[in-house]
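Pasting a structure here, questions to come.
Heads up, one of the protein chains got dropped from this complex, but the rest are sitting where they should.
Read from first to last, the chains carry the letters A, B, C, D, E and F; within each, the first residue is number 1.
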Amino acid sequence: MSTYDRALTVFSPDGHLFQVEYALEAVKKGACAIAAVSDDAVIIGVEKKSAAKLQDKRTVQKIYQIDDNISVAFAGLTADARVLIRKARTECQSYRLTFDEAPSISYVTRHIAGIQQKYTQSGGVRPFGISVLITGFDESGRPRVFKTDPSGTYSEWKAVVTGRNGHDVQEYLEKHYGEGENTSTDAVKTTVFNAIREMVESAEKNIEIAVVRPGKAFEFITDEELKQLNDEKNE
Amino acid sequence: MSTYDRALTVFSPDGHLFQVEYALEAVKKGACAIAAVSDDAVIIGVEKKSAAKLQDKRTVQKIYQIDDNISVAFAGLTADARVLIRKARTECQSYRLTFDEAPSISYVTRHIAGIQQKYTQSGGVRPFGISVLITGFDESGRPRVFKTDPSGTYSEWKAVVTGRNGHDVQEYLEKHYGEGENTSTDAVKTTVFNAIREMVESAEKNIEIAVVRPGKAFEFITDEELKQLNDEKNE
Amino acid sequence: MSTYDRALTVFSPDGHLFQVEYALEAVKKGACAIAAVSDDAVIIGVEKKSAAKLQDKRTVQKIYQIDDNISVAFAGLTADARVLIRKARTECQSYRLTFDEAPSISYVTRHIAGIQQKYTQSGGVRPFGISVLITGFDESGRPRVFKTDPSGTYSEWKAVVTGRNGHDVQEYLEKHYGEGENTSTDAVKTTVFNAIREMVESAEKNIEIAVVRPGKAFEFITDEELKQLNDEKNE
Amino acid sequence: MSTYDRALTVFSPDGHLFQVEYALEAVKKGACAIAAVSDDAVIIGVEKKSAAKLQDKRTVQKIYQIDDNISVAFAGLTADARVLIRKARTECQSYRLTFDEAPSISYVTRHIAGIQQKYTQSGGVRPFGISVLITGFDESGRPRVFKTDPSGTYSEWKAVVTGRNGHDVQEYLEKHYGEGENTSTDAVKTTVFNAIREMVESAEKNIEIAVVRPGKAFEFITDEELKQLNDEKNE
Amino acid sequence: MSTYDRALTVFSPDGHLFQVEYALEAVKKGACAIAAVSDDAVIIGVEKKSAAKLQDKRTVQKIYQIDDNISVAFAGLTADARVLIRKARTECQSYRLTFDEAPSISYVTRHIAGIQQKYTQSGGVRPFGISVLITGFDESGRPRVFKTDPSGTYSEWKAVVTGRNGHDVQEYLEKHYGEGENTSTDAVKTTVFNAIREMVESAEKNIEIAVVRPGKAFEFITDEELKQLNDEKNE
Amino acid sequence: MSTYDRALTVFSPDGHLFQVEYALEAVKKGACAIAAVSDDAVIIGVEKKSAAKLQDKRTVQKIYQIDDNISVAFAGLTADARVLIRKARTECQSYRLTFDEAPSISYVTRHIAGIQQKYTQSGGVRPFGISVLITGFDESGRPRVFKTDPSGTYSEWKAVVTGRNGHDVQEYLEKHYGEGENTSTDAVKTTVFNAIREMVESAEKNIEIAVVRPGKAFEFITDEELKQLNDEKNE
Partner (left out) sequence: MSTYDRALTVFSPDGHLFQVEYALEAVKKGACAIAAVSDDAVIIGVEKKSAAKLQDKRTVQKIYQIDDNISVAFAGLTADARVLIRKARTECQSYRLTFDEAPSISYVTRHIAGIQQKYTQSGGVRPFGISVLITGFDESGRPRVFKTDPSGTYSEWKAVVTGRNGHDVQEYLEKHYGEGENTSTDAVKTTVFNAIREMVESAEKNIEIAVVRPGKAFEFITDEELKQLNDEKNE
């Protein structure tokens, strides 16, 4: 057991990077997060561990704003996520100071993924135990969603999940996202809700959904709306 | 046995960070600490190991002031706690010098949790063997309580415990905190006292409770008051 | 298993560098990439994992431009590739600033291979888990193709493959490249398509082919053209 | 056996820091040292290994002055103690230069304990194999005694022991210190003598007792006084 | 197997440096290289792995020019060789800048061997997996040949081989080099050809021979000449 | 066996520093050295391994001058001793340059012991395998003798031994040093001779004795004197 405690990240004989794969296990154990684009917004849905009775729900937060038009959700180790998010925020500020304009979402994605890769190739550190969903808008206002994993790989998605039960949820998204060519914000919101609803106990306690529009504050959907979505689902 | 002696903090195959979990064991062995908010104050209660007969009770102290309106309690390794507390104090002073105002409690919490995370991801150091309860007031004077753990995760609470028997005490808090919608300072003080009373031998020797109000000195409750609370409990 | 996690790259008793060979295994597991020269262009063909249904195909990209006349494809770990590509791009810009002219393709190849070698001989890092196909044009406009491997070795080719099923695909190329002395761009494009077609499920979903000409943008062939090449092949 | 030779200080699965505990074993094997406060002085008593016949008793010294009003005794590895004492002395001089006043005893204690903690959390060093008794006077002239251990923990005491047979000696102190409300210097001196007398062969050869008063030189008690105390004890 | 992956180069109980010996194994597996002096030239012969059908023969190059009158061939890891060759070239340029004259061949040899030795005695690196044949001319124009091995040892030769089947080839050279007191360039060229011919499949595909004369460009012998040498040999 | 080859100096479970104890074994295997004070001189006696027949006796030297009035002898690894002696000499010169006076013998002792301690607590080095006898005179001209061991501990002695058979020799010294209250230089010289004579084969070949007086050169006793002492002993 103890041997896992002394490693750098190197190749196994069949070409695997064990530390990266182990970090992925940490991701797979994390509460799941979904991000999807609609016609004019990004919808982020996260599974919340029922906050303990006396816990403040806001600090169990899993959706963070990085820059004016860029937000992230994640699955995996919360403490690792906070560190990476802080690094990303600093980079955004630095970018603005240097270039006098906002960094693009693809720039931010490359930056986050690059940090994650670096922690898989250098001695004396371990990989980040998180997968990050990076959401935002490009210059034309088009909503976009990217996903990174502990290896530092990233790709763009219309709708994507990470974390616990990721495989099943992604299948659900593939089946229902854009059904009937409908990718209106309401339709996508419902899909995201339904995808995450399958695996949690209580819609109101365990689901948080935010709608993000360019240049606007997060719109966290209300408990009533969650109840309503829940009722619709059960119909 | 000796193999635990040479580790860096890395992932095990199933995604665990052993050193962080072992550090958590050190926390679970520590004397317990409780923090809770009332309507206008923070109540901190700590289990004191009976000071040895000739020991000065003040240096077995487990409640520390970090900044004018920010105090902490902790469970785990005392020497580690002192180092982390010193770092936090230095940061507060530095913040005041730079920005000419007091750091907010959430800033201080992020800073402490960030240091704890860093010690789980870099080579050549081990995690801090402590969990910290950070208490204080926001600008509007609202009392707040945060808790960090060795991984660097943190969250906000109305009432929270860390350390020995943490599971049972938290259950007690969940059941009794705010009973009858009463979160007056007196009511919360009683709850904190009762929660910690269950597992210690002597109310007067093993319990220390402080009431913190914005801009005021700690109010350590007196032995008479402890006795009275004890009597009430036994009624 | 865990013992692979703590290594530097050193010799085994029979003169092998295990970490380099393990990295090569990572390459052999990667989706394959082909590059070939025609009379006046470079043709790059890559196997695409079927993008997941909701995944944006562009970020599963495996062909990157490094400098005006230099592009690369790769097999192996995508995150590693991106890092190495970023390093190569930076070197090209730096070269231009210093010498006021574009770096030659052989200069860029030596630079990339040199970085890869360095990561096999120094402590505290692991080799890059990628093989890179570097394509471009020399000063006279002649198309050229180089291939590096994780050891940092490189060589020049008329047509070469790396990644999954590399052995079989290279045999196919050797048999059909330049058949009938025909190395027109169309002929080579067909050969590259056919070579990669053997091992993928769907021509349209799993094959990407780009034609690169000096001083011009990539010409990614269209789905229709892919369909047509597919039909021709099946004739 | 050899495995103990390559360690950094990290957690064991049940939350222990082995290197710290092993260092504590070195302390427990060391000749014991006692420090106690009386009404107006500090009494330090140490067990001396019988100096070898030809050995100069003064260099087997276990009581050191750190600053004008601060002295220490220790149990554990003498060579480690000397290094730590030198560091403490340097800090005191540096403090005086910077602030133009003497450092307080609690400042010096925090400094010594801080160094000890640091050697338990950083790579490439081992903990100090000593426990230190720090004695002195605060600004009002009140005598004070602190004790640190290899973990860097410290606390204040009225009377405390460290080293060989520490458990039994502390019990003796608890029973007899301040008997009859008498904490005169003479009474405490007798208690310290008696506590240490139990476990050594010869009062004159194996006990050294110093009385420290604010702003005065050490008063090492004479052989006659030791003999007298011995006789009184045996009465 | 994995244990070879974490080593520094140190002595075994019977005085061996394993990493150096393992590196020598890498040399012995490499395609062989021969260098010999004639009356007025250096002849370098190398075994070429049959270039793959579509591979450019020039990049499978094993003969490199280091400075105006100094060239090298090698056996072992090509990527390592390129790095060492680059270092040697840089040193030559630096020498010219500093001393305003060309470095002597013995200076260059000492420099290359010194680098190789250094990589056998310092931590954090492995030895170079190559043996280098350094050829050139001294100030009087006399042709000279040196050979280094991974330990950093070097010596001068009239005719020497390194790499695959080195033992047999050296025996052949010893028997035939300078037969009949004839060390004309033609005679030595024939001897080098014949020595290498024994172990390769095809004279034209697998043998490369260069004749180097002071102050002149390499003279690679033509395919016709190879064919002719082959025919002569078979007579 | 090999496991001893990779250690830093850390604690064993029962509080031992193995590397220090192993270094002490190296001391115990070394030829013995004795130092003793007389009324007005220091007498140093060392066991010499019979120099090989053709060996120059002077380089098997075991008595070194460090500063005008300070000399040392040692037992253990000669090469280690020379390094430590050089460091001590450099410190003495540096001290003289800085303070314009000679360093005291206790300063030099603390310095040597401090270096030895440091090599037991830092990573990447091993302890010095020597015990040093430091001899000299204080400002009043009083002869003094100190002894350090590999842990960095030191103490002052009237007469002390280190190295092979140290236990028996020390017992001899304790029995005979200062017999009849006679600590004249002649008496002490005889005692030192006799102590060392017990365990060597030949007085003349294996014993070297030096008498050191303040401000004077070493007086190595002559072979005749050795013979005479030998005869007296055998009487």
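One rule holds in what follows: a residue touches a chain if its C-beta (ideal position, glycine included) is under 8 Å from a C-beta of that chain, and two chains touch if they have at least 3 such contacts.
Keep in mind it's a predicted model, so treat the numbers as computed, not measured.
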**Q.** Of E:94, E:122 or E:222, the one touching the omitted chain in the full complex
**A.** E:122
Q.
Touching residues of subunit E against the unshown chain: what are they?
A. 3-4, 6-19, 110, 113-114, 116-118, 120-124, 146, 151-160, 170, 173-174, 177
Q | Residue ranges of subunit F at the interface with the undisplayed chain | A | 1-7, 18-19, 21-29, 51-56, 58-60, 77-80, 82-83, 86, 119, 123-129
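As a working rule, only the chains that are shown with their structure count from here on.
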Q) In angstrom, rounded to a whole number, how far apart do the mean CA points of subunit C and subunit F lie? A) 69
Q. Using mean CA coordinates as chain centres, what's the subunit D-subunit F distance in Å?
A. 31
Q: Would you give the residues of subunit D that are in contact with at least 2 other chains, written as numbers and ranges?
A: 3-4, 6-7, 10, 13, 18-19, 123-124
